[in-house]
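The next block holds one structure in the form of structure tokens; read it before the comments.
Showing just some of the chains, left in place.
Chain nomenclature is as follows: A, B and C, assigned in order of appearance, with residue numbering initiated at 1 for each chain independently.
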Amino acid sequence: MMLRVFVTLKPSVLDPQGMTIQKTLAGLGYSQVEEVRQGKYFEIRWAGDLSAREERDKVETIVARVLSNPVIEGYRIEWPQEIPA
Amino acid sequence: MKTGVVVFPGSNCDHDTYHVLKHVLGTDARFIWHGDAHLHDCDVIVLPGGFSYGDYLRTGAIARFSPVMQAVKEFARRGGFVLGICNGFQILQEAGLLPGAMLRNRGLKFICRPVDLRAERTDLAFTRAYEPGQVLRMPIAHNEGSFYVSPEELNHLERNGRVVLRYSSPSGEVCDAANPNGSLNNIAALINEEGNVMGMMPHPERASELCLGSEDGKGIFVSLLKAVESKNPRIQESKNGPRGLSFLNS
Amino acid sequence: MIPTDISPETISQHGLTPEEYQRICEILGRQPTFTELGIFSVMWSEHCSYKSSKIHLRRLPHQGPCVVQGPGENAGVVDIGDGLVAVFKIESHNHPSFIEPYQGAATGVGGIIRDIFTMGARPIALMDALHFGFIDDPKNRMILEGVVAGVGGYGNCIGIPTVGGQTVFSRHYANNPLVNVFCLGIARRDQIFYGRATGVGNPVIYVGARTGRDGIHGATMASEEFDERSEEKRPTVQVGDPFLEKLLLEACLEAMHSGLVVGIQDMGAAGLTCSTCEMGSRAGTGVEIELDRVPQREAGMTAYEIMLSESQERMLLVTREENEPKVLEIFTRWGLDAATIGRVTGDGMLRVLQSGTIVAEVPNRPLADGAPVYNRPMKRPAYLDEARAFGADLVAPPRDWEQAVIRMMSSPNLCRKRWIWEQYDHMVRTNTLVGPGADASILRLKGKERRLAISTDCNPRYCYLDPAAGARAAVAEACRNIVCSGGTPLAATNCLNFASPENPETMWQFSQTVDGIREACQALGTPITGGNVSFYNETNGIGVYPTPVIGMVGIVERESHITPAAFREAGDVVLLLGPEEVSLAGSEYLEVFHNRVEGVPVPVRLELEKRIESFLGNAVREGWVRSAHDCSEGGLLVTALESALLAYPRLGIELRISSPLMPHQALFGEGPSRVVLSAPEQNLQKLLDRAREMGVLLRPCGRVTSLKEVRVVYNDADILSVQVAAIFETWDRALESWLQAARMNETTDEHR
């Protein structure tokens, strides 16, 4: 099964990359771009059965502890469609 | 001979390259601001290393939109010599002047150290100072230097002799152990089809004076000097650089 | 201005004592507003006010013929001839690096770089002195990896080479890593800038990054011990933007060199508050600012937040009215935010307005310099007697010498730190003549004959066992490193990392340390031009070793004086310069093999040190020696081996030692003022004669060989014969292997 994970900087944490991209796009004439925030995106192929709560807890642990840095980042997990959130 | 070093916001090997062109080789060197739309009659344009725009988004991705890059493209199209070093190479790739892209080093770390390189092409305007198969020692300093192109393109590049330098052992053996970053076929430098645009990840400007440990990189600049002279024997008068950049010479 | 009622709880949350609060009320003649309370709390924090250390720091010698600017400004300045000055300083970023290692270290680098270019200097080199807990603990491993990536991430991107440093591992730094960064810059002597808001009516301009809510209370955080609740302070983490700082650096230097700047200061700890009141205080003026004009990243920030924000990459500068447009034009051209946010006034007040109302009005001088000065109680630590009583001589010699050598050379403190410095661009700007891995790093100044040598040093074990002697040893070692490399020491900066000053034992250590630095600097002729104090490096009552990191700057007169630590020619004689006396007390050997940090290390005799350095300097400059390597941690055998390993794979070494000591005492024992030299046979007599004349001990102790083998003959018995390659491999890869092993362990411990 395929999981998707989004890791983003917490809202008050500075995102120099996003800001630089926004400035560049504005410079290229795209003034509609008011703000850009850059995050990470992971696609994970998971061999276990994600309908089991335990399995989902494991994913949560991995994302919280390995894929993201809790000091400055938050995350969101997108489960496969068949799994309830 | 007039040489130009392009200064992007975040370029940081601009002074080093300028120093070699001006003080080691004695060319009429100048800085060219990224916002300039023309190249001040330079015979050679160097895109130096560094972190243009912080290397944010992707290495070289934002620099390619600078006004000066239009001029560089036009200059290259007319046959002018363009050398991209490290970040300069990445900018040339993003700008479509050289093929492929640089992925993150396979060790996922920035690497700064001298490496050995085997010269594959010594018949180019950039490399005539070297002997065929000569092994050169120059430093690398990058986080994204793992050269990638599609398999078809790689084939094409190899068949057409577009690889100029490969990471090798000190004795010139091209092997995985000598590959610092995971580049396909150990590719460290490439030439375009017309032979006037070269990109290289190693830093020749850091290996152009003996006191820095190696003079092997100087051959790149010396070759270019000769190539320009044979193309255009008239020695040009030196002029002052563009206004507002003199403070960069500190 | 509405006086707010401020509860005792609010006061203590701001890290202020009731007495300090009383003093604030006296200064103001009324109760402070909430914003004013915040302003006082950051300025009077230990980090900004030096309230516990000031009384001691006065004892440091800061005068000398070369000193242009001593302590009190953003960085020290010394004359290096040719109309140039060297501008340098060292700073700590310990607490932020524990909370978020990458960003903590990165912003530490950014901060010290700003301190240097604030003075009008172009930064040319960085060095980092790092102290971690042992990396078999996953937390320490992650801190190490994060810190190194952070130092590199910032320094590489901004394009200033990190040319050296030091890395120390000890269990005393678990939970309290130390991240000290030294920066060196060069300016013209007649173009030095100061953080002074002179000229009533002059505009005050804010340049650089926009202000966000990050780092609020960073300065007070660095002034408190850690406990479990530190986690809650995490949202204040600052993120560095090295690209922006690169632009800021270029734009500021351009503005300064165009003659447009009257005074300038970076916004570091305590941000806008600190820069405004310090610039006013130094100039004896007032500063009035309007917060609505401050470029802001987030909407709805309060006056309190704007004044206390520690957003990075910001500077405050004062210009003349007529130059204001030119200044703004320069920053705009570099794509930076710049805004005139106020004026210099004549009334000595820091006045802050928001939406037309005054939200803070505080006299600059007492705010910046009037923090209470504490002469905190001191007490000789209880641990000392026990720790020093140890009879180190009783420790048994190793049974297997080959294994012992391998174990020493691969210990975290002695192994090669290549894994760290390969992640740093140490060559950019092409001035690095000698980079990481040497005794001192050497930088050329293009177009000038002179070169600069720099070194950072401290042996915290010695400092723990005797703070004053340890501090003397640190200064002496820093000087010796410069001399070994071919230079003459000139002046120094220091970063004093200690536990809580509220503990009388810590204060005793601190006071002793200052005395030690003073004595050594006086004896060796190297004034202290500035530095930094970091207290509260303590978690749950466990503090760091007293760690005074010394950053030394010296001059190398000629290229030919540069002398490597590596052996160069087979057949050269290996010599040991310096006193006989060594001990395993406080040695690396004792810790590696017995896990003990005990005993009384041999103290450095400063008069002798001076003579040895003078002999050494002479021998090096005359070209009589081919290599010189300071003999410190690990003792004679480790030092001699390093000289061979640095020449790998060309050379080997044969050591012949005769001594009444047991072999491990002689070979791994540590003592001060010692150097391993190599010299061609024909210079031997000259060297020995000169040594005798100068009253220093110099003994031949072996030979550089072409055999690629290490052989040690001790009192005529062969005790070791091993391939250099075998030692090289472990020494070169040990750090990587430790990290690898640590990762494997985590599998089993943490997650099962």
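The working rule: contacts are C-beta pairs under 8 Å (C-beta built on N, C-alpha and C of every residue); 3 or more make two chains touch, one makes a residue touch a chain.
These numbers come from a predicted model, not from an experiment.
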- Unique chains shown once each; full-complex copy numbers are A x2, B x1, C x1
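Everything that follows uses one rule, which is that only the chains that are shown with their structure count from here on.
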- Message: Graph shape for the chains shown, where an edge means the two chains touch. Line, ring, star, complete, or other?
- Response: complete
- Chain pair with the higher count of C-beta pairs in contact (A-C, B-C): B-C
- Provide the C-alpha centroid distance between subunit A and subunit C, rounded to the nearest whole angstrom. 37
- Query: If you look at subunit B, which of its residues touch at least two other chains?
  - Reply: 53-54, 56
- Item | Junction residues of subunit C, two or more chains touched | 241, 243-244, 335
- Task: Spell out the residues on subunit A that touch subunit B in their complex, using ranges where they run on.
- Result: 16-17, 20-21, 24, 27-28, 38
- subunit C touches which residues of subunit A in the complex? 9-10, 12-16, 19-20, 23, 69-72
- Contacting residues of subunit C [partner subunit A, same complex]: 99-100, 103, 209, 212-214, 234-235, 237-241, 243-244, 297-298, 311-312, 335
